[in-house]
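The complex appears here without one of its protein chains, the remainder shown in place.
Moving on, here comes chain A:
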Amino acid sequence: MATRSSMPPTSSSEQQPTDSVDHQVIDISNRVPDKAIRIERDYSQGNGITRFSNEYPLLLAGRFQHTIDGINHLLEEAERVSWRVVFDNVMECLTIYTWPIFFRTHYQQCIQRLLTFIHNENETLYHQHGISISNPIRCAYLFLEFKMYN
């Protein structure tokens, strides 16, 4: 995101007072990136299911392919109209919208898994190289942003 300052005034920070100077440690997801690489959304299948493009610039190495494939797989599982989804919707309608209060829908579970997956990939792989994957929901699934901090 071009000029939005990614540092909210009340960021999660730890204060380490050293020599009467307060240092703020800012979490990597809140830092301002130097560069951001966007993987655009792939509409070629035309069935309304969200997926991200498999073509990426040569700057990125091979591990990105695995991440993007994982994300695409989870999104397809979430958005495919299966009988489970139909059942969820019908029950929600019949119980006057009280069903989702008690039972998590299939879509919510899949999205939770997606967010966990991205978080894990970030923690295990990308943060140590100074890269962070942004939350695709906040970008309305229009692109996947790899922010580079160096």
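Annotations for the structure displayed:
What we mean here is this: a contact is a pair of C-beta atoms (placed from the backbone, for glycine too) under 8 Å apart; a residue touches a chain by one contact, two chains touch by 3 or more; residues count from 1.
Keep this in mind: contacts and distances are computed from a predicted model.
When the listed names "Mediator of RNA polymerase II transcription subunit 21", "Exocyst subunit Exo70 family protein", "Palmitoyltransferase" or "Vacuolar protein sorting-associated protein 33A" are checked against UniProt, the chain not shown comes out as "Palmitoyltransferase". The residue from A:I39, A:I71, A:I118 or A:I133 that touches the chain not shown here is A:I39. Here the missing chain is touched by one residue of A:I28, A:I111 or A:L125, and it is A:I111.
Residues 1-10, 32-41, 43-48, 53, 56-57, 59, 78-79, 81, 85-86, 88-89, 93, 96-97, 105-108, 111, 137-140, 142-143 are the ones on chain A that touch the missing chain.
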